[in-house]
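Input: one structure, supplied below.
Omission of a single protein chain aside, the complex is shown with its protein chains in their original locations.
Take a look at subunit A:
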Amino acid sequence: MTSTFDVPTGTPTPPVRTVASRPSPVAAGLTEAQVEELGRRLDAIRDRVVADRGQRDADYIHSVIRTQRYLEVGGRALLFAGILPPAWVAGTAMLSASKIIENMELGHNIMHGQWDWMRDPKIHSSTWDWDNTSPAEAWKYTHNYEHHTYTNVVGRDRDVGYGILRMSDEQQWRPYYLFNPLWNALLATFFQWGVALHDLEAEKIAAGEKSLRSVWPQLKAIGRKVRRQFTKDYLVFPALAGPFFLPVLTGNATANLVRNLWSHAVIFCGHFPDGAVQFSEEQLDGETRGQWYLRQMLGSANLEGGPLFHLMTGNLSFQIEHHLFPDLPSNRYAEIAPEIRAICAEYGLEYTSGPLWRQYAQVLRTINRLALPPRKGTAPEPTALTPEPAPPLAA
């Protein structure tokens, strides 16, 4: 696997070929001035959408909230008749859909502050809580701050592998990673738990860099979330069904599992398919606004599908747009996506996008490949893959 970069010539003709799990230059193939121009154009798109936010967007989020709540109520009601197989299937499907929307289009996006502009304390990043095992505050730190600021910077963005997997050539191989596919399967199954442990920086505790004592308050917060979800899904609702507790219990467990598998798939497809680029810490030095945008763009990957698919991914199918503008309302990503794609084409930048099945297959392939130690001679060739990072602009 090699990659070539043309020397910047001032015209953005050469397409940048990017390779999964390899660091790439901050300003691949572009001149400094072009990168900053790119930044200004993206800022203009952001400003335009911000100025246009209004009733239409508010109606959208209100309708999603309403839909999710009806789905949940309906799904749980049907599960009370879950002794009948069609009711169990329909109820579980509705509850799964409800949990997915609650997690992705609502929880993820509201906690990003996408709807703070409405000044509704009920739909606000500072008050929203989700049906999950990771507490809102901890998640906002690791996700909004760490992941979105240091996107795909190996060593800084802990979403690269979640402290569990080897997702980059840059992560040193250890025998533990032989089980990369297994760890991934477990992570997918218990994804909400993985995220909670991730917030805890469990890998640092395991490595002895962090004491168990120091994370006690966080552990307690997770415990509270876990207790609440367990009480609701595995105790109270089944108990309410009396003799029919088993269908309710299994329906609820299935809905949680479906949500885990789905969110894991969508989220891993956001940054790890072929074409999504990873970066090294040095590339953060003196990073400009334009370079930051470029890193978000090159480090993310989109998924293709219809409106319902986008809703069910929480519009994270527009991962590129989301990473460029994490606080713009999610319903706007679909609108600006063609424009972002056109800009990428103009500058010769890869706009990684594909159907879920293909992207996920690529992710799994990478996970399998990285389970094995790098073969001699195929280790990343830093000089070939990391041409001179663009010098920082004068302040």
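Keep this in mind: contacts are C-beta pairs under 8 Å (C-beta built on N, C-alpha and C of every residue); 3 or more make two chains touch, one makes a residue touch a chain; residues count from 1.
Keep this in mind: contacts and distances are computed from a predicted model.
Choosing from "GXGXG domain-containing protein", "Ferredoxin reductase", "Carbon monoxide dehydrogenase" or "Phosphate-binding protein", the protein name stored in UniProt for the chain missing from the display reads "Ferredoxin reductase". Across the entire complex, the residue among A:130, A:318 or A:333 in touch with the chain not shown is A:130. Annotation: of A:54, A:86 or A:374, A:54 touches the absent chain (contact as defined above).
For subunit A, the residues touching the absent chain in the complete assembly are 43, 47, 50-51, 53-59, 66, 69-70, 73, 111-113, 116-122, 124-127, 129-131, 135-137, 140-141, 144-145, 148-149, 225, 228-229, 231-232, 236-237, 292, 326-327.
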